[in-house]
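The structure is given below, and queries will be raised subsequently.
The complex appears here minus one protein chain, its other protein chains still in place.
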Amino acid sequence: MRRPLLALAAAAALTVSAAACGESATTSKNGVTSIDVGVIPISDVAPIYLGQKKGFFDEQKLKLNLKPAQGGAAIVPGVVSGDLEFGFSNVVSLLLAQSKGLPVKVVTNGISSSGEEEKDFASVIVKDDSKIQKPKDLAGKKVAINTLNNAGDTQVRASVRKDGGDAKSIKFVEMPFPDMSAALDKGDIDAVWIVEPFQSQLLADGNRIVATPAVDTAEKLTHAVYFTTTKTAQTDQDLVKRFQAAMNKSLEYADSHPDEARAILATYTKIKGDQAKDMVLPKWPVEINRESVQAQADLAVSDGLIKGDKKPDVNALLP
Amino acid sequence: MSTIMGDATATTGLPEGQAPDTAQRSRRLAPATWPYGLLGLLVFAAVLEVVPRLGLVPERYLPPMSRIVAALAEEAASPALWTAVGETMKAWAIGLAIAVAAAVLVGVIIGSVPFLLAATSSTIEFLRPIPSVALIPLAVLMYGTGIESTLMLVIYASFWQVLIQVLYGVQDVDPVAMDTARSYRLGRFGRIRHVTWPTALPYIVTGVRLAAAVALVLAISGELIIGSPGLGHEISQAQSGGAVAVMYALVVVTGLIGVLINLVFRMVERRLLAWHTSVRGEAV
Amino acid sequence: MLDVRGLRKVYEGWGRTVEAIRDLTFDVPEGQLLCLVGPSGCGKTTLLRCVAGLLRPTSGEVVLHGNNVTGPPEDMAVVFQEYGRSLFPWHTVRRNVELPLRRKKLSRKRRTELVDEALEAVGLTGTATAYPWQLSGGMQQRVAIARAIAYEPQVLLMDEPFAAVDAQTRGELEDLIRSVWHRFGVTTLFVTHDIDEAVYLGQRVIVMSSSPTVVQEDLAIDLPDERDQLTTRSAPRFAELRAHIYAEIQRAKGPAGGAAAAEAETQEAAGA
Partner (left out) sequence: MTDILRRTGLALGLPLVLFVVWWVTSAGSENFFLPPLADILAAFTATWTADRFAADVLPSLVRLAAGYAIAAVLGIALGVLVGSLPRVRAAFEPVLEFLRAIPPPVLVPILMLIAGIGDGMKVAVIVSGCVWPILLNTVEGVRAVDPVLADTCRSYGIGGAARLRHLVLRSASPQMVAGLRQALSLGIILMVISEMFAASTGLGFTIIQFQRSFAIPEMWSGIILLGLTGFALSLIFKFFEARVLAWYHGLRRAERGRS
């Protein structure tokens, strides 16, 4: 069969063309640059949608094409291959990518933890009648997270460790956020690490928060960021600066206008009005908390997410 | 899903109306089957209505049928659904077309040259069972979340479906017909055109029908898992937004499209093969 | 012992009805070899299926040993025309012959005996382990005959069993039927469209009209019991009987039944 040949040829052709369109941040005559940005269509990226609506990107002569993707793991390759100019990803995924030699470079902040117990973008929730009262009780229990070996389990372990529990004995189970509530109800799992809008839904159903891992991991932890490739960061500094400026303005605006941020959710998610009203919004500061990134890097190494001698280089990753 | 949902492969191909009595019996039943089908669908819908209402399954996870229908009506009124359907059908059609064209071309060439057939069969047998989902990580890495990722899965899965049928068909060529063509000094191309192609056609049509079903399921699964635009993506969006009734409504839409595709292809098959009365056994 | 009384069969189609058999009455005494002959499309198969209990007549009845036949009777065996399709292709010859015996609560030894005897009677010793499709058409029909006689029926029904084999094989199989009938003395109802075959085989021949079918003629065959292809077929009496039946059949096809016959013919062609 010539299929594998064909596939290889196609793959080769595509990588070549992808590499070719790597510089595809096409700038038209009037100086407007068209850029593709990979986002995950959840509440975390409300600022960029809001900024687009408010014209913050137009001010920087940027034409924004938002490309929704299923998860950060799909966005990183997109950015690295040049399909996307910028992308949204959590810090742990980027640390992992960097440790495997992928040329990623953070541009600006994405979302941060509120730093307030029980009032954060994510929490560990148990049933009301559960015996689990404190984070350390999670030891030896089944905890659902959306992605194994990533931010969720890293932060939950940090929380348990801080409370003096045995973090190694937690049994993590991977499942999509929407499925967690049913599994918790049925008792298939003991606790869930969950984000909005599911967090407020679960609480409304009478469950309770037992830990706020992001808060326990680092003070005002930077959870996710916008990034590009090291190459773009070096060769197209102007573009990166303009994106940074527009993005920062968007973050500030969203942080100070929560009602507008809630309203924009309905335009790109299926989160309906009343859900959006009740949910806890993440914090969108402009500043990246470098210590919290370093803390996550250290945890990634000590938890065995990153193996081998190659230590993550936080300074090289961050701008 | 490479060979999802086949149906009646391997038709033993009985001539119509064996003995007078069976012919009569089926003839009497034939015009009256649809009420049963309707009844079946109604019962199915009723079960879906009653089960959540009785609390056997919480409404939060399986809303009653009436709410699914309401959500469906609401979705049908919004252009977003039709855009998504369009995206899915685009991936389906392009993927299927590429797979069919490639499979027919490759199949006819390989099938008509015994050496090629012998030389490639081990490779085909190796590549065919590789599950298309194994390519998901690769597709995501290579093409990101664009339509190309889904296309790659669709093409890979439907290609084999058609290729195998083409190879069966080409090998089914009657040696006498081939000898006749030779004795009348038809060239290689003429033999393919007048002997091989007509023999293989019914097999190809069947292969295309099976591939059409597979392609749809893969297009939607691809969108669902990878996140390229289309119905599958809408489903995962509805799911992650907690809009359960909408999610089920979209699932109903995928089912309906599937039924529609199957109906259309069966009709095409019947039309196209009306002249073809021969008994044929498909790939068993 | 086998009575067919006032048999009528009407097929109800999609807005059209076809009267295949109008009125058939005859009886078959124990041990007789009766041939039913008629023009093609005259409802022979329909009659046979009614007798075999595979088809319910519209009216009239079939009585075997004084019992009304409403389903396939216990002690009746049928040999179908479609030999290739009446044998189980997934079973060997032996299993094919043995299968109907399994429900007859016989010892394994007895079953083996019956199978061996039947295969020997049809001249198939040695092919027991073959699959039917490995045999020629004539041999396949022999297997079907062996299966019927191993079943030890009191009545043997044969539906144009040799219609699809070549002429030479056909002669051999006709002799086989005579010898099997002699050997086992089983009451045999043999349906055919071939006049020569009916005369050569039967003790008695019933000529059926074209559809809607009635009995046209009931005729005893006064040929000597010992028959062979060469002498019997060249005997003057054979020629007379043959000519007589031929004339009857021509008469049966007369203008009156023409249209209906054509109708029934397409039907039977589709079926057979």
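Letters A, B and C name the chains as they come in the text, with residue numbers starting at 1 for each one.
As a working rule, a contact is a pair of C-beta atoms (placed from the backbone, for glycine too) under 8 Å apart; a residue touches a chain by one contact, two chains touch by 3 or more.
These figures come from a predicted structure and were not determined experimentally.
Asks: Need the list of shown chains touched by the one chain that isn't shown.
Replies: A, B, C
Asks: Give the residue, chosen from C:Leu2, C:Leu24, C:Val37 or C:Val78, that touches the chain omitted from the document.
Replies: C:Val78
Asks: Could you tell which one of A:Asp58, A:Asp163 or A:Asp179 touches the chain left off the display?
Replies: Candidates A:Asp58, A:Asp163 or A:Asp179; residue touching the omitted chain: A:Asp179.
Asks: If the hidden chain were put back, which residues of chain B would touch it?
Replies: So the residues of chain B touching the missing chain come out as 1-12, 14, 18-19, 22, 26, 29, 33-34, 36-41, 43-44, 57, 61-62, 115, 118-123, 125-135, 137-138, 140-142, 174, 213, 216-218, 220-221, 224-225, 232, 235, 239, 247, 251, 254-259, 261-262, 281-284.
Asks: For chain C, which positions touch the chain that isn't shown here?
Replies: These residues of chain C touch the chain that is not shown: 49, 52-54, 71-72, 74, 76-78, 80, 82, 85-86, 88-91, 99-100, 102-103, 131, 133-134, 147, 151, 157.
Asks: In the full complex, which bits of chain A touch the chain not displayed? Write them out.
Replies: 1, 4-5, 8, 11-12, 15, 73, 76-77, 80-81, 93, 96-97, 100-102, 144, 147-150, 171-176, 178-179, 182-183, 186, 188-189, 305
The working rule: only the chains that are shown with their structure count from here on.
Asks: Please identify the chain lying most centrally, where each chain is represented by the average of its Cα atoms.
Replies: Here the chain at the core of the arrangement is B.
Asks: Suppose each chain is reduced to the average of its Cα coordinates; what separation in Å results between chain A and chain C?
Replies: About 82 Å, centre to centre.
Asks: Enumerate the residues of chain B that touch no fewer than two other chains.
Replies: none
Asks: Mind pulling the residue numbers of chain A that touch at least two other chains?
Replies: There are none in chain A.
Asks: Enumerate the contact residues on chain B facing chain A in the complex.
Replies: Chain B reaches chain A through residues 58, 60-61, 102, 106, 120, 123-124, 127, 140-146, 148, 159, 225-227, 229, 233, 236-243, 246.
Asks: Tell me, which parts of chain A touch chain B in their complex?
Replies: 1-4, 6, 11, 14-15, 38, 41-42, 67-71, 73-75, 77-78, 81, 83-84, 176-178, 181-182, 185, 197-198, 201, 269-272, 275
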